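One protein chain is absent from this view; the other protein chains keep their places.
Right after this comes chain A.
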Amino acid sequence: MSEERSHSDPLSEATDRALMQRLQAGDRTAFDALFRQYVSKVFRQASHFLGNPAEAEEVVQEVFVTVYEKASTFRGEAAFTTWLYRLTANAALSRLRRRKRSREVAMEDYLPKFQPDGHHLVVRPIVDWSADVETRLAEAQMQQFLRQAIELLPPVDRAVLVLSDFEDLSNKDIGETLGLTVSAVKSRLHRARLFLRGQLAAALEPSATPERT
């Protein structure tokens, strides 16, 4: 497996652009080189979105077929990786949207609750489980719990979370990738994180119910 290059590296961008020019000229070895270079990253990004390797594999195929078929549309104005990761995000998001959601969970049940005067609605004593997460996350069961919680997010919220917290994209780049305003990105990201916090609270607080914060 080849080493992944940073997508902000100017040398990498120049290499990618040269490979795309060769591909546009009909050189299929350039396609192989691009595939080898980025297949891991595309697979991982698709796995973050979809949560299962079989579907991630299908996205990899779909994305690289598109790279080949649409090579002529790549003008090199943005980095190749920006284009590639956008193709991946949109292919994965499209699958998420088509999926039948097997478990419907009311997001509101896991969001913080407030009293009419704006104070937290909590059951006393409030539990600070922040110090327990690292230890518990070492358990495979806990990692699986968090992955499943991510899968419960609505598709676009999940896409925003993945691009922010796994792919480390800026809110502006996430907005451009998903066709959202920065304000909408922030709102969805915050809601997704609050939901996951609520899920973790329900798992880590001994007597927690979803209704408490």
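Just a few scattered comments:
The rule we apply is simple: a residue touches a chain if its C-beta (ideal position, glycine included) is under 8 Å from a C-beta of that chain, and two chains touch if they have at least 3 such contacts; residues count from 1.
Rule of thumb we're sticking to: contacts and distances are computed from a predicted model.
According to UniProt, the chain absent from the figure is "Zf-HC2 domain-containing protein", selected among "Zf-HC2 domain-containing protein", "AAA family ATPase", "Dehydrogenase" or "Sulfatase-like hydrolase/transferase". Looking at A:A79, A:V133 or A:A184, the residue that reaches the missing chain in the full complex is A:V133.
Residues 1, 23-24, 26, 28, 31-32, 35-36, 39-40, 43-44, 47-48, 53, 56-57, 60-61, 64-65, 68-73, 112, 114, 117-120, 122, 126-130, 133-134, 137, 143, 146-147, 150, 161, 165-166, 186, 189-190, 193-194, 196-197, 200-201, 213 are the ones on chain A that touch the missing chain.
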